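Incomplete set of chains, arranged as in the complex.
The first chain written gets the first letter, and so on, giving A and B; residue counts start at 1 in each chain.
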Amino acid sequence: MKSYIINSNNQIELIEKEIPSIGNQQVLLKMYATSLNFRDLLTVEGSYGGKGSTGTIPLSDGVGVIEKIGSEVKKFQIGERVCPTFMPGWIDGTYTKEKARSALGAGEVQGVLSEYIAIDESALVKVPEYLSNEEAATLPCAAVTAWFSLFVSHQLQPGHIVLLLGTGGVSIFALQLAKTAGATVIITSSNDEKLAQAKKLGADFIINYSKTPDWDEEVLRLTNQNGVDIVVEVGGANTLNKSLNAVKYSGTVSMIGVLTGKESNVTTGKILSKKIKVEGVYVGSRKMFEDMNLAFQQNQIRPQIDKVFSFLEAPQAFEYLKSGKHFGKVVVSISERGQ
Amino acid sequence: MKSYIINSNNQIELIEKEIPSIGNQQVLLKMYATSLNFRDLLTVEGSYGGKGSTGTIPLSDGVGVIEKIGSEVKKFQIGERVCPTFMPGWIDGTYTKEKARSALGAGEVQGVLSEYIAIDESALVKVPEYLSNEEAATLPCAAVTAWFSLFVSHQLQPGHIVLLLGTGGVSIFALQLAKTAGATVIITSSNDEKLAQAKKLGADFIINYSKTPDWDEEVLRLTNQNGVDIVVEVGGANTLNKSLNAVKYSGTVSMIGVLTGKESNVTTGKILSKKIKVEGVYVGSRKMFEDMNLAFQQNQIRPQIDKVFSFLEAPQAFEYLKSGKHFGKVVVSISERGQ
């Protein structure tokens, strides 16, 4: 079979490999499609943290069909279409150090940019049938992250105001989920076209942060100086202070991103005086993925795909993601079969 | 001014009264409209529990305009349109015995079926402008109860399945709120026309419990034998066992109603083996009302009004509610002024 691995030049490289054998509680998945996250860029470039990833198959997100099952597999059958979960070790319950280490496509854990993968049945979720393979491939990391942030770390209610920073994968899924849940959405971008697209998807207010660098003050103006209920903080270290300003008293800031850095000067005094909850969100459990799928199914939410690359064009997909031109997800198709 | 009081024959009676004087922290409200709840029937009939209500002005729900303010009133101004809260003593936080006793229109606490009322400013909420007076008058009890049940006692998420019993005021508000929040709704009634109306408002599944007396089994069938996430239990004692059967493991049953009685034979073993949360819901706090209004405003939810009676027809409004023919709310209009 063909797989990509991360080579010692911090690039992905196509290689030939044996189709992996499976354990008793595992399945063999023929991959249909995969999608890219900003984290995958960092991993290939060697700046994601944790152990080096040289020799590892990259990417966490994908969808495939079960071609073989181990002797003790109980819940799944050959022919079913499934996504692997981002962290196979995190089924449900409390997040721990051990569960974190199971994340696919980084360190020594093989990812999904491969024609076949072997994976535990406990790390699989069925995906709603109405989704195409390309759409289904976008769910495991970005969509689950948005779900965790809005509905687990925060308890989003109709009427809440959500602030989204930029129009990357997590933000666009958060936009769609927040609108599905009856919330108000404010979204920022430096690009008017992307803001127009966000508006089409339901965003209530848009802010071009190039033209309005004090976007936090604009958020306060839009919210009658109260601030928002939750910020889905994908920016990271260098947007955090503005997020702390834009969120209301007793509000939530979901720490998700490292786009603008992993450390920065933070006005911690504001966390205290406004009683803000700043909580880390790192993708999520299989349970969250399953819950989210019910929301997708019921509301027929369609993932926003910017561009689909072929398996051989995977390196270009990485380049494209890096360019920041995308709105929504960048997908790599692997197998023609399927829907 | 004219007011209705509950007389010793368990009927409402129109009387003449002095317009009440107001305290320093109170306002004088000229009432526009009021609405009826099942609880008001029980109160007039003397079977609501608590102290007798003879001599008391009935009804908890209404909307009016501020005509006068006390010397220490800070947040409200003359001319603003507001609803009194169901329990003036419950602003926010934990529900207590003392707060429960402040409920309007029962025992010794005067209600709102009156041309004027005096009320603490801390017991007022502004209502969304897009609502008519008749619509706004329906919110304080039934809508807040539905909100408390779905979003405070339970944490409703898109994709959750909600079971609603009947098409009374609480159920219809719960239907509208649940659909706004991206949930799936199953609703029961003994009346096909009402079920058709519920379908128009977004209900996903309908069950005529006259034709399908084992509606709990039908709910299990519709949910792949899993059961629903939450039952908004307005039926009370005599529907509870079926609700315990229809709810899923780790699910929620919101105990709201006493329509079918206040005590009954209950299979408590099921609460334990399925780890069900049966939680009482008694209207709610001012904070919940305010949060709910944001949801109404953002999603332009329109309360379902079955019929509007004039002030002089108030006794007929009670009769009509008792007949059970209504779908949604029964309103009594008081003043022509306003929207």
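Rule of thumb we're sticking to: contacts are C-beta pairs under 8 Å (C-beta built on N, C-alpha and C of every residue); 3 or more make two chains touch, one makes a residue touch a chain.
Just so it is clear, the model here is predicted, and its values are computed rather than measured.
J.: All chains are the same sequence, and 2 are placed; what is the full number of copies?
T.: So the full homo-oligomer, as given in this file, consists of 4 copies.
By definition in this document, only the chains that are shown with their structure count from here on.
J.: With centres defined as the mean C-alpha position, give me the chain A-chain B separation in Å.
T.: 40
J.: Contact residues on chain A for chain B in the complex?
T.: Residue list for chain A touching chain B: 151, 155-160, 177, 180-184, 291-299.
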